[in-house]
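With one protein chain removed, the remaining protein chains of the complex are shown where they sit.
So, chain A:
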Amino acid sequence: MSDLSHIRNFSIIAHIDHGKSTLADRFIQVCEGLTDREMAEQVLDSMDLERERGITIKAQSVTLKYRAKDGNVYELNFIDTPGHVDFSYEVSRSLKACEGALLVVDAGQGVEAQSVANCYTAMDQGLEVIPILNKIDLPQADPEKVMSEIEDVIGIDASGAVPCSAKNGTGVEDVLEALIHRIPPPQGEVDEALQALIIDSWFDNYQGVVSLVRVMHGSVRKGEKVLVKSTGKSHVVDKVGYFNPKPTTIPELKAGEVGFIVSGIKDIKGAPVGDTITHANTPDVAQLEGFQKVKPQVYAGIFPVSSDDYNAFRDALEKLTLNDASLFFEPESSDALGFGFRCGFLGMLHMEIIQERVEREYGIDLITTAPTVVYEVVMVDGSVEYIENPSRLPDPAEIEEIREPICEANILVPQEFLGNVIALCEERRGSQTSMNFLATQVQVVYELPMSEVVLDFFDRLKSATRGYASLDYQFQRFQAANLARLDILINGDRVDSLAIVVHREQAHSKGRALAEKMKELIPRQMFDIAIQAAIGNHVVARQTVKALRKNVTAKCYGGDVSRKKKLLQKQKEGKKRMKQVGNVEVPQEAFLAVLRVNDD
């Protein structure tokens, strides 16, 4: 084995606001990856969207040189991980490239559920986990309690937990020292044939595909011919390098290191995440175990507002799936919305982010239909179908049974909010499976219909607990339920893209709420618009959007028509965000009305 003792590859597992980004920024500062002047806040969250939402979506990496107290200089490769419940899949990907992880816990708030789940993933993958107690400068910090909670919930020895404050810098060097002493260096052989794992790939308009890799064995240089194992295609390496955090070209990437490879791959499917890269002359190098494919939990139809954008939209989705294997899409056509795609997502945040990225980065206006989970439908003839589109639910006469997905939700919450959490879970038709009182929090586990969890449960949970509760959930099984399709009719026409699946006992209340919300969202037009909610032929709710009495500008002085023209242009712009259903203009938001029925 080559001597890689100066390298450390690690991730940080942390809850969204437990201080991961701040800590990462401190590392960069201590290691002088950036000068103070260059130090923009939270440099690692590089997508605009990430910075706006204060979350990490995509894996990013940064390579730092740290001069330790033992006098040696270490190469630290930090691979960032997303912190939101929707993106746990991305976490396991980042962890594959590491030998260790820092579990950052807010010393005042304690462990949260997502970190627990990620910590288990890290331990399953054999990583060394170092607990870090952040925010010890805060008056409510209680390191003792939080340490015992780490031991209770996660079951690791927390006695060596490192206290620090990323905010004021206290203990940050202790964290770095712990990191180099406790996380093992990578194992690898520089002289062996190249074997590199693609952690992430993304498309750059100037360079083509850029891949973030962890080199397991061997080395790779500019000008060499490399082979992407699964595609069998060879490419010449244009450059290799690392992020510090600016992309920095270096002559060679070696075993144990993390960095990027650009090799002129133009086809976005040319460097799949989880694939193995080797040299063209060593095609027999073993393919590394890739990443487990995750199943989307939420499906929705997404349609370009303008049918001209269909091809551009497909290209955009293809580019996004390149480094987001959890994004699923297949063509869908709707009577109301034309041609688009049925897309599968990890959760609602994932869906919103994909929609925003397509709209923002590709300039395509989209209409998204109500998100739904996958239902298992047992047919009278005994066959089983999986339905992820309510409008495709077969004729009730052919259905023996509809089964809905049930998940196990693991919630950690301070005791004072326990009552609220239980009330919310009961309201969402949950059944409690366990409750466990910990040092600072209560761990409560519920079985809940997935459909009740994926839409707005997380947001509701947060607001019911002043943001303190944390959640992790996993699919358990399909379970028979009394379900039916609720249709929405506009002026008597069933609109396929507005259908949702509901529990029969909720059909009336959901139908009423939905019809009312639709009435609010559809603007008055030149004629009355009838909105009906129906189960089969049985109308359960009805609302009318009264016709606009008039739409004409009262005064028009012939002299200056520019204002009037602007008004008309604005009116027309507004309609671009609407879809013509029959002769009714339906705004984008109306297709997502089901998500807003709980708004006040």
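Keep this in mind: contacts are C-beta pairs under 8 Å (C-beta built on N, C-alpha and C of every residue); 3 or more make two chains touch, one makes a residue touch a chain; residues count from 1.
One rule holds in what follows: contacts and distances are computed from a predicted model.
Candidate names were "MoaD/ThiS family protein", "Succinate--CoA ligase [ADP-forming] subunit alpha", "Heme chaperone HemW" or "glutaryl-CoA dehydrogenase (ETF)", and the UniProt protein name of the unshown chain is "Heme chaperone HemW".
The hidden chain makes contact, of the residues A:236, A:379, A:480 or A:526, with A:526.
Residues touching the missing chain, restricted to chain A, are 524, 526, 548-561, 563-565, 567-569, 571-572, 575 (touch as defined at the top).
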